[in-house]
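Part of the complex only, each chain left as placed.
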Amino acid sequence: MASAEFNLERNLLVSAEHDSDLVQFITELAEKKRITAAAFTAIGALKRAKLGFYNQEKHEYQEITVDSPQELASCIGNISIKNGKPFVHVHAVLADKDGNTKAGHLFEGIVFAAEIHLRELKGAKLERKYSETTNLSLWDIK
Amino acid sequence: MASAEFNLERNLLVSAEHDSDLVQFITELAEKKRITAAAFTAIGALKRAKLGFYNQEKHEYQEITVDSPQELASCIGNISIKNGKPFVHVHAVLADKDGNTKAGHLFEGIVFAAEIHLRELKGAKLERKYSETTNLSLWDIK
């Protein structure tokens, strides 16, 4: 059972910058605050987004473009180290003006407004490593 | 980068009252427990709900009425201070009998059953302030 134990360090509440890309914004936050492991949630609204669906047979991401304003109805993610740098992995559920949803891996989300609750974790080094089974970079924990 | 640091205080597990409004219930919980900043998640089921979509051009909420029983498939929110009082901001993803979803800002959700995990945060005062760019009350953190 691949599980690693961490202590909770800083709890950050963060307003993502209007017009920034949420994924890039959190990546820069991690770099600036020297965060190497974290879990976070967010809510807010996006101007537009690029979602991803991982094709489990072809082992590659398919991109889904969402070109209209959306509520960020759910956003759950984590930060770990990939190739020596903080890597943000985040999934989102978006909702349009009728409450209808699109969801998946969040590649890009242009922020209208977003409130992030980030919990920094300290413990063993949390690094991503290539997994042959999935062709993804997964946590290298035993 | 508008970010504020907090310490984790009480972790509360709470059963929301049957037939209460989830948003009002959490607001009253915050008042009773003197919570001024928090992040929470919840799961459960709602009898009906009122969702919101923020029109990013007109700068106003549009209401989406959901008049049937729904699973509360995801619920992420936070508590901060607005006009001197605890203010609950919460987004939800609802799912009907076929698993089909409606989502957005949660204005009202009549509880069938709901389990809340609330993490109280202590640190700088977390207050909402009018933002001209969005016409919303956003966290006043620098």
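Lettered A and B in written order, each chain numbered from 1.
Criterion: a contact is a pair of C-beta atoms (placed from the backbone, for glycine too) under 8 Å apart; a residue touches a chain by one contact, two chains touch by 3 or more.
Given the structure is predicted, the values throughout are model-derived calculations rather than measurements.
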item: Copy number across the full structure, from 2 displayed chains; value: 3
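Just so we're on the same page, only the chains that are shown with their structure count from here on.
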item: Length of the line joining the C-alpha centres of subunit A and subunit B, rounded to whole Å; value: 21
item: In the complex with subunit A, residue positions of subunit B that touch it; value: 1-8, 37, 39, 41, 51-57, 62, 64, 66, 74, 76-78, 89-93, 101-105, 119, 121, 123, 126, 131, 133-134, 136, 138-139, 141
item: Of subunit A, residues touching subunit B in the complex; value: 8, 10-15, 17-18, 28-29, 32-33, 41-43, 45, 47, 69, 71-76, 93-101, 112-113, 115, 117, 119
